[in-house]
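One structure is given below, represented as structure tokens, and several questions about it will come after.
A protein chain is absent from this complex, but the other protein chains hold their places.
Let's turn to subunit A:
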């Protein structure tokens, strides 16, 4: 047994991403001070991120004392509680522009149940897929996965948070792809997903349709959503090769780009650090992806393998959709960039996810009899 070996490559990827986030906010706050003459909102995001990071890392370290297999038993209760919170947020939640996404806790801090639900869904799907095959055959397992995932998707869509709802669905689909399905079964699954997407389009709210249409043609609505995307592209592009640095960054500090601390954080990176910084960030995500694959390859416990697939899918999908949105490659959604975007629930979820990957790696050998 070698329980204390750490997945170093993986840990370094995560720590570099967190460091990248802190540097971005700190440099942004310096740029803000330079332009406005005083520290502004970016500095407060920097401070709050430090605080949230301390909290998240504490929880992450504590999780190392827990055998991840207890999640087999915690998955169902967590699912029940989380579903309750997703219902509650529809009534007591707060958010911008009439949406209800956060449950207020203290001051400006709130809990975003849809963030945490991503982990819970990963556990529940992993649990269902690893139930003894004798008791439940392949078809029934797939149906059960759908039955577990669809209510959450609908609840999150109702907030309305179409981005996170689609994300929950996409993570489950990627996990199913790794189930014992033949090529033909995969094809059928693909068709079902395509049909569901068609149905979903019809049930979208007007502003949600506008966003997707705007994505297809940003010039169509230059006063609304298209304006945001255009400003984000301008900010990113203006960074050039090496970035505009503290003295030259005006797009971020003068609030041209909306929610640049969260949804559009990638355009902040682009403006401050240029192609060098943006490309480095993309490389860090590629590194995270491959190090996750390496952890996966060394695992023998099926439950653990599915969890790692789910977490890897979550990171990649969020990163691709968020960065794509900032540069006009994917529709505008409220999906945060993992480890980078400002947001308590998001940071906590991502750090806990990383901690679980470390955990399953550390005790993988115990499973060999």
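Everything that follows uses one rule, which is that a residue touches a chain if its C-beta (ideal position, glycine included) is under 8 Å from a C-beta of that chain, and two chains touch if they have at least 3 such contacts; residues count from 1.
The rule we apply is simple: contacts and distances are computed from a predicted model.
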One chain of this complex is missing from the view, so tell me which of "HTTM domain-containing protein", "Quinol:cytochrome c oxidoreductase pentaheme cytochrome subunit", "Penicillin-binding protein 2" or "Glutamyl-tRNA(Gln) amidotransferase subunit A" is its UniProt name.
"Penicillin-binding protein 2"
Contacting the left-out chain: of A:102, A:285 or A:361, that is A:285
Considering the complete complex, identify which of A:189, A:233, A:246 or A:352 is in touch with the unshown chain.
A:233
Going by the contact rule already stated, which one of A:86, A:162, A:307 or A:323 would touch the omitted chain in the full complex?
A:323
Considering the whole complex, not just the chains shown, which residues of subunit A touch the missing one?
96-98, 174, 177-178, 180, 222-223, 227, 231, 233-241, 244, 250-251, 254-256, 270-271, 274-275, 278-279, 282-283, 285-286, 289-290, 292-293, 296-297, 300, 302, 305, 309, 312-313, 316, 319-320, 323-324, 327, 329
